[in-house]
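In this view, the complex is presented without one of its protein chains, the others remaining in place.
Then we have subunit A:
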Amino acid sequence: MSTTQLDIVTPEKKVYSDQVDMVTARAAEGDIGILANHAPFISPLQVTAVKVKKDGQDFLIAITDGFMEVHDNKVTILAETAELPSEIDVDRAIAAKERAEARLAGKKQEDLDFERAQLSLQRAAVRITVGQSR
C-alpha cells in the first residue's frame, strides 16, 4: 500500500514526521480521511484528535487550533499544540475538564468566559481521549 508523508508542526518543534497510510481529521465541514495521492487540499481543523494509521496500527494525536494542507502526496498539519498519547498527562486533563465544567455551570451562554470555558472543555476532552488511547 502506498503511503503519504505526514508532518505535524507546531511553533515550537516538529512533533511528528513519518510515512503513514492514512490520516483522519475533522476539517471545517466534517471528517475527512486522507489517503496517499490525495488532491491538494487546505482546511482549518476543529479541536479534535487526528487519527493516524501506520502499518495497520491506529494512533491518535491531540491537535488544537490546527490547519491541514495536503499537496504533492504530503500532509502538513500546522497546529498551536500537538500532543502524542505518551506526552499527555491524563490526570491533568481530567482536572482541567472538571474545572471547565464547573465554570460552564456558573455562566450564562452569552458570556465571553462561556466560550472560553467551552473551548477548554473541548481541549481537555480531546486530551483525555488521546491520553487514554495508548
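Everything that follows uses one rule, which is that a residue touches a chain if its C-beta (ideal position, glycine included) is under 8 Å from a C-beta of that chain, and two chains touch if they have at least 3 such contacts; residues count from 1.
Going forward, contacts and distances are computed from a predicted model.
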item	value
Among "ATP synthase gamma chain", "Glycine betaine/proline transport system permease protein", "Glycerol-3-phosphate ABC transporter ATP-binding protein" or "Aminomethyltransferase", the UniProt name of the subunit that does not appear here	"ATP synthase gamma chain"
From A:Ser43, A:Gln118 or A:Ser133, residue that would touch the chain that is not displayed	A:Ser43
Where the missing chain touches subunit A, by residue	7, 9-14, 27-29, 32, 39-44, 65, 67, 69, 71-72, 76, 78, 80-81
